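One structure is given here, and the rest of the page talks about it.
Only one protein chain is missing from this complex, and each of the others stays in its spot.
Chains: A and B, in written order; residue numbering restarts at 1 for each.
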Amino acid sequence: MDFGLHFKVQDLLARYAQAIDDDKLEAWPEFFVEHGRYRITTAENVARGLPLGLIYATSRAMLRDRVRALRDANVYEAQRYRHVIGAPIIRPAEDGNVRARTGFIVVRIMHTGETTLFATGLYEDEIVIDAADGEPRFAEKVVILDSRQIDTLLALPL
Amino acid sequence: MDFGLHFKVQDLLARYAQAIDDDKLEAWPEFFVEHGRYRITTAENVARGLPLGLIYATSRAMLRDRVRALRDANVYEAQRYRHVIGAPIIRPAEDGNVRARTGFIVVRIMHTGETTLFATGLYEDEIVIDAADGEPRFAEKVVILDSRQIDTLLALPL
Partner (left out) sequence: MDFGLHFKVQDLLARYAQAIDDDKLEAWPEFFVEHGRYRITTAENVARGLPLGLIYATSRAMLRDRVRALRDANVYEAQRYRHVIGAPIIRPAEDGNVRARTGFIVVRIMHTGETTLFATGLYEDEIVIDAADGEPRFAEKVVILDSRQIDTLLALPL
């Protein structure tokens, strides 16, 4: 087992979560490769073999658009999030990439201070280690929510 | 400090939790040695020196029976769980085994989508590293719940 690789994946996930929780949304697309895929779906959809997700993006540019829309709508201002992420389970993938499955819990903190359990689920990620700078980035990130009851304002990155 | 050993324990705990959360209950007994002990108790019982638990099993065979009972009762179908586990604190035990203490939180997601904080507590585990295949397995797993208010349907592995 490659501890160094495992550690790199864990660190990527921790930085990803803290960027969102620190409201540094503009940094969010940078965790993906240029044509990285990002999808949010539910465990129920996955079990039924339904490929469609609630959100689907196929490039950094689409993720940047999404961030701009969130900023324009001011949706994000009124709330904060806190992710807590488990230890990833990793295995090798094609082309020297890594696949990681990682459980997560997200808490939402409203402007009023009210704190609720917002979402739980699993990240199924494909991670590329950049040959040039050694940095890990997401080639694909699938967010599989445990609950099918989705907040209609599901506007944030998860 | 042995990073490799610590990492093996963390990985075992992560795979254990994901097997349960993925509804792969049939894999659950395989995380134990043949005569592994599994017990669920409460912090209050431990503080009072009461040895008895809510659930007690002393072999893989008993755990398999439990899984079959859960499948027959269909209790498990209507709900999902999501574990988030802290970093284990480990120390050497007899015979080259390892003892690990690890905090956890479990969220329950009902069929309706309702998501609630289900259980919190501490795992007190004794882990054997198999001499043959190098795999870590539980010789003993004691689940110490923080709350004494137990759901009567406490039917799942924790």
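To be clear about the criterion, a residue touches a chain if its C-beta (ideal position, glycine included) is under 8 Å from a C-beta of that chain, and two chains touch if they have at least 3 such contacts.
Keep in mind it's a predicted model, so treat the numbers as computed, not measured.
Asker: State which residues belonging to subunit A touch the missing partner chain.
Answerer: Touch with the absent chain occurs at residues 3-4, 7-8, 10-11, 13-15, 17-18, 21, 80, 82-85, 105, 107, 109, 112-117.
Asker: I need the residue numbers on subunit B that touch the omitted chain, in ascending order.
Answerer: Here the touching residues of subunit B are 1, 3, 6, 43, 84-89, 101, 103-105, 117, 119-122, 146-149.
Assume only the chains that are shown with their structure count from here on.
Asker: What whole-number Å value describes the gap between the mean CA coordinates of subunit A and subunit B?
Answerer: Here the centre of subunit B sits 27 Å away from the centre of subunit A.
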